[in-house]
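Here's a structure for you.
The complex appears here minus one protein chain, its other protein chains still in place.
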Amino acid sequence: MPFLEIQGLVKRYGSVAAVDGVDLAVERGEFLSLLGPSGCGKSTTLLAIAGFVEPSAGSIRIDGREMAPVKPNRRNIGIVFQSFALFPHMTVAENVGFGLEMRRVSAAERGHRIAEALALVRLDELAGRYPKQLSGGQQQRVALARALVIRPDLLLLDEPMSSLDAKLREEMRVEIRDIQRRVAITTILVTHDQAEALLMADRVAVMDRGRIARIGRPYEVYEDPGSAFVSNFLGRTNLIAATVVGRSGGRLRLRVGEVEVDATGDVNGSTAMLSLRPERLSFGSDGVPGKVESCLFMGGQWLYRVATPIGELAVIRPNEGGAHVPEGGTVRVTWPPEAARVVHE
Amino acid sequence: MTVGNGRLALLFHAAFIAFILAPLIVVGLVAFTPEAYLSIPTTRWSLRWFVAIWNSDFIPAFWISLYVGCASATIALLVSVPAAIATARHQFPGRDALVAYFLSPLMVPHVVLGVALLRFMAEVGLTANIFGLIMGHVIVIMPFTLRLALAALTGMNRHCEWAAWSLGAPLSVVFRRVTLPMIMPGLAGGWLLAFIQSFDELTMTVFVASPGTTTLPVRMFQYITDNIDPMVASISTALMLLAVVMMAAMERVYGLERLLAGKGDN
Partner (left out) sequence: MSDRRILAPYALSAPATAVLTAFMAAPLVMVLMLSFNSFTMATGIRPGFTWANYAEVLGDSYFHTIFGRTFLLAAVVTAVSVLIGAPEAYIIHRMRPPWRSIFLLIVLGPLLVSVIVRTLGWAVLLGNRGMVNTLMMRLGLIERPAEFMYTFTGMAVALVHVLVPFMVLSVWASLRRLDPAVEAAGLSLGASQATVLRRIVLPQAMPGILSGSLIVFTLAASAFATPAIVGGRRLKVAAMAAYDEFLNSQNWPLGAAIVVVLLIAMVTIVLGYNRIVERRFHQVFQ
């Protein structure tokens, strides 16, 4: 039985459904990321799990227990908000100790566990400071320590890194991931940043318009996005409308203009959407002929725009120190068979 | 960036500031003259009128004002905070109408409120009762305490309340340990502004003034309509000094213009 189980979750505000039928199962100790653009319902789902938002329909179970009658203060959930939501009138130690105080943990035990939690986030020195005396990264760690010190059943992270600058954000991603592994706590991260979701989570659930569009391991979801929305939201892709001309053994034969290509996946009907990831494309001696329209240097790689009979294609090639194809050059664009994926719209 | 003013603008500005300060400075000067009548301009100065205040009936009036101000500001705050929580934290039918009702005393001239209070106190047998006066002041100042409580509540990070709730605190504890300390500066500012409003209120109070409810502004009004002498100027000067001290305190803590943004008293 999954540790966290959500069935048919719906939250309506007036006639608008922010969450429109979410089913989700999270295993004990798993790190799941809810990914999606703003307004897709990911935050509402998180707030419903924490108990701040009352669902219009559906059920949420933690460890088999129905959460509907349980108030937020009885759910034993740790939560970190984007704003960190530290109590400005309490010191770092008082912030971290608040949850323990509410659980009537003795003062001695409390001091011990506060020290332990602060050590976990490497803030032992700053216990006596007030939040506004801390940097953004330090505040973030206090918020994390405050959520973890109560030994919650579930850790919820609501865009916890969005208010940090880029460099710090990258450090904190790795650090939070490490801490989560060490304390082995079931964690749900809400983010709109696909790199963050792919890097940190065991599984990624991509949400769109109140529903989960695709869920799976980061690599699987990236490679087999299933829909045009997911393939575009996770990384970038070339999407090409095509006509189905034949089927054989799980592969489709598609026609785009005059060109015919094979692709993995299946679709009902006679039209399909073909997805080609730019980094899976390369230049070779055969393949689709094209002319390089532009060529941009991005440090680690080159980004080409190539005009071909099947449409304009973005092609990303690693910078290996050698010569690049100049603008105006003629090339043939090729890809391994499994890189061509059929997605639905 | 064009910052700074032309010569003509500065001349206008000087005249405006002179207009604002002149009556206040004149009162201050008169307060230090020794004669029993207005003798400005003069070269003789004295503190005798400040000394005379102590034996005058302005002192009991001052205590009444202080008492009414403290009591009404406290009551107004106590009823405003729950109302502010209701309107800031809940969506419910009739919410806008309720807010309009809470702010409606702003629309009623004080002279009307004074007449209403006089009639009310006569009808329910509270004539010359200080409780009635205090409740009258509560009506006048409640829109201000409510506005500042609302501003404090909407200005605070709501996630702090949620974080505390989810850390195991029941809602009553969340309010006591997190919400209240976080809105406290705003509430203190609201209390102070309400106190000043009550302390300076004249138009309404003058209708119900009796020996037991004669506040300082009312006593001064009665005195001035009889005759103007340096004694009343020295009291005014003391009040101005008090205002300067409070202004300095408020400016330091909140920024004055934010507090005054809603003030409307005549």
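We just call them A and B in the order they show up, numbering each chain from 1.
One rule holds for everything that comes next: a contact is a pair of C-beta atoms (placed from the backbone, for glycine too) under 8 Å apart; a residue touches a chain by one contact, two chains touch by 3 or more.
Since the model is a prediction, treat every value here as computed from it, not as a measurement.
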Notebook entry, point to check: Taking the complete complex into account, which shown chains does the hidden chain touch?
Noted result: B
Check: Who touches the missing chain here, B:59, B:156 or B:202?
Finding: B:202
Notebook entry, point to check: Contacts of chain B with the missing chain: which residues?
Noted result: 1-5, 9-10, 12-13, 16-17, 19-27, 30, 38, 40-41, 75, 78-80, 82-83, 85-87, 89-90, 92, 95, 98, 101-102, 104-105, 107-113, 115-120, 123, 135-136, 138-139, 142, 146, 196, 199-200, 202-203, 206-207, 216-217, 220-221, 224-225, 228, 232-233, 236, 239-240, 243-244, 246-247, 251, 256-257, 260-261, 263-266
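Following the convention adopted for this analysis, only the chains that are shown with their structure count from here on.
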Checklist line | Length of the line joining the C-alpha centres of chain A and chain B, rounded to whole Å | finding: 54
Check: Considering the complex alone, what residue numbers of chain A touch chain B?
Finding: 50-52, 71-79, 81, 83, 85-89, 98-99, 102-103, 143, 146, 150
Item checked: chain A-touching residues of chain B, taken from the complex the two chains share -> 157, 159-160, 162-171, 173, 177-178, 181-182
